[in-house]
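Note that this complex is displayed minus one protein chain, with the remaining chains in position.
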Amino acid sequence: MANPIKIVVAGPRGRMGREAVNLVKETPEFELVAVLDRRFDGMRLSEIDGFSNLDVRIYTDVEECFQNVDADVLIDLTVPETGYVHTKTALLHGVRPVVGTTGFTEEEISELRKLAEERDIGCIIAPNFAVGAILMMKFSQMAAKYFKNVEIIELHHDQKLDAPSGTALKTAKMISVNREKKKQGHPNEKETISGARGANYDGMHIHSVRLPGLVAHQQVIFGAPGETLTIRHDSYNRSSFMTGVKMSVETVMNLNTLVYGLEHILE
Amino acid sequence: MANPIKIVVAGPRGRMGREAVNLVKETPEFELVAVLDRRFDGMRLSEIDGFSNLDVRIYTDVEECFQNVDADVLIDLTVPETGYVHTKTALLHGVRPVVGTTGFTEEEISELRKLAEERDIGCIIAPNFAVGAILMMKFSQMAAKYFKNVEIIELHHDQKLDAPSGTALKTAKMISVNREKKKQGHPNEKETISGARGANYDGMHIHSVRLPGLVAHQQVIFGAPGETLTIRHDSYNRSSFMTGVKMSVETVMNLNTLVYGLEHILE
Amino acid sequence: MANPIKIVVAGPRGRMGREAVNLVKETPEFELVAVLDRRFDGMRLSEIDGFSNLDVRIYTDVEECFQNVDADVLIDLTVPETGYVHTKTALLHGVRPVVGTTGFTEEEISELRKLAEERDIGCIIAPNFAVGAILMMKFSQMAAKYFKNVEIIELHHDQKLDAPSGTALKTAKMISVNREKKKQGHPNEKETISGARGANYDGMHIHSVRLPGLVAHQQVIFGAPGETLTIRHDSYNRSSFMTGVKMSVETVMNLNTLVYGLEHILE
Partner (left out) sequence: MANPIKIVVAGPRGRMGREAVNLVKETPEFELVAVLDRRFDGMRLSEIDGFSNLDVRIYTDVEECFQNVDADVLIDLTVPETGYVHTKTALLHGVRPVVGTTGFTEEEISELRKLAEERDIGCIIAPNFAVGAILMMKFSQMAAKYFKNVEIIELHHDQKLDAPSGTALKTAKMISVNREKKKQGHPNEKETISGARGANYDGMHIHSVRLPGLVAHQQVIFGAPGETLTIRHDSYNRSSFMTGVKMSVETVMNLNTLVYGLEHILE
């Protein structure tokens, strides 16, 4: 490949960051040029356990990094505060950010969008990089035009604290945009044990299953006379996010604004 | 077949009774010898719409029926009050009853058992004839010895009024016999919309889905570190009951007591 | 409703036609104005078993029907030869046809399209009216842009003769349009019993399950590192087609050309 995309990864020692470093290493058209880490400034990444063969410099200071390194894209999988500084600095240096976070405020996003458009470069911020999960939500929204009866079952490991899951709520919200308003179930239905019919979101029912062994799964079931349509996503491990990160890196090179949410770059 | 089993069907014009008449007609080792109906006494069944070729007499009086007809088995799929009279009369005449009902009281069942044992003949009373549903419950009970974490999802058409379904409650009850007591889910889990975690039965969670298009479905999911085991029954129409009715007719010929519930004749 | 859509149903005594008559009867904005039947010319539909209360005339001659009856739409669920004559005659009389068939030739469709455009009216011809099945195919095609690994499992009752099903083949064809070419599975995989890996269509694998009890079901499973996305359609009975017929009647009123396949009117 004549001109690989030159990438800086922030947070290489985190679980997601480690996967991102692997992704860059294994993709022929990508090239790792530096990493940002809050420790080990000036060392080589190859000196860190698990990164042998990755002879790039570790920077702690983001300004210094982008002054010294010729980069096309920043992949940031750190925490919101750090991520915000990284993203802003990258844009100021003409580097296109791909950021995984739900933590930016609307003001921060507006400011970053303005910066991206001033520089005429792309920036992608995504709360979720799992392409399958995003398609599940997108297809559910589309199906809601034709099916007004729908229930959501989400299934997770039993260490999860909140129910319903964030993905289930986001799916219900997206469905609501297209779905003809309706209180589902029989008007006279009755719970003999409370909770049986699940959580009620805008007339739709959401059920949360929690069991050891499960990872992260969701199915959306639409019903109409004589038929059901089911859209299901199973997430088995974090490597699922990397498909979305890869697609984002490729896409951000051709954008000249900020995109929030992977659903807007999937057709 | 030298000696087919001679059968009287009660309630031939009901939905289930009609299926039972068909079953008898299509099973070479079965022979229909009469029907019990609250109307049309003295007519031939073949004179009724939908029963051409079935030239047997219709009786309205159960006593008269069993005095005149040489029968081995009564299949009764009527209502509890009528069914009880039919069953008792059959036993008094040495005819083995196969009865589909949930409506008999414990006293009635005790009395019928006594009668059956006095005559040394069999009697089967079953709340549910769907062999698949009964195996689902039986297997769930067995699995509960090894998995203490389990959730039940039952899915029905949206004309169903009660939630959870009777089958779900019966399954939970059967699981409870073997399951190590446990409040499932994370101790600190929190419903952000009430009902998300479903109905709580003895620490187990039950979720009721209601959608047009669905018929009657249930899945029982057991979880343990690294694995899940799922047992699912799908009922598409009433013909599913006939497998159990057929098995019951064959089994009742070799019993000399009353059996309540098909799970006791499945090994 | 000031102006209901005036509808002629062809083939009212067939299984699908009977459902269509019911649909028209139960939809407030639809009005049944006549039926076409190869028998009973001149009688009232209400004289036929199962159609009491439907006092419209039965026509055997399609020309006579459309000369005498003021109709907006023809719903035709007969056989291809008859259906073709009906469709053509309807168009010549300015009546918009909604036709369920796979049996028209390309020449016939071209000719009908020309007629529709000359009259500036709509015509919808659909091999499949089940909206859920069409969405399943459409979503599968969309997902194939992001997932190149996919297998199809279709499950039908055991009276079905051909495997894979027509829907599975159509789905595979639609997926092929977007899917990056790939021979799936491990390059060195080996069947120890031939057929285990299913049918191979363009590198994708299709599996056909045949069991009593099943009706018509299909699931399309996409896989990528760490995740799977599954799209499943369950058809329980013919009433599922009526959602699509209804939508077609509403849509055909606003078309001025012929549309072949419901996927082109779903967004």
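First chain written, first letter: the chains are A, B and C, and each begins at residue 1.
We take it that a contact is a pair of C-beta atoms (placed from the backbone, for glycine too) under 8 Å apart; a residue touches a chain by one contact, two chains touch by 3 or more.
Predicted, not measured: the structure shown is a model, and the values here were computed from it.
*Asks:* Using the touch definition up top, pick the residue from C:Ser46, C:Asn68, C:Asn200 or C:Thr257 that touches the left-out chain.
*Replies:* The single option touching the absent chain is C:Asn200.
*Asks:* By the contact definition given up top, give the residues of chain B that touch the hidden chain.
*Replies:* The list for chain B reads 130-133, 135-136, 139, 142-143, 145-147, 222, 224-243, 247, 266-267.
*Asks:* Even though one chain is hidden, which residues of chain C still touch it in the full complex?
*Replies:* That gives, for chain C, the contact residues 149-151, 153, 155, 158-164, 169, 184-186, 188-201, 205-214, 221-228.
*Asks:* By the contact criterion defined above, which parts of chain A meet the unshown chain? Give residue numbers in ascending order.
*Replies:* Residues of chain A in contact with the hidden chain: 213-215, 234, 236, 240.
The criterion applied here is as follows: only the chains that are shown with their structure count from here on.
*Asks:* If you average the C-alpha positions per chain, which one ends up nearest the average over all of them?
*Replies:* C
*Asks:* Between what two chains do the most C-beta pairs come into contact?
*Replies:* If you count contacting C-beta pairs, the leading pair is A-B.
*Asks:* Could you check chain B for residues that touch two or more other chains and list them?
*Replies:* If we look for residues of chain B contacting two or more partner chains, we find 213-214.
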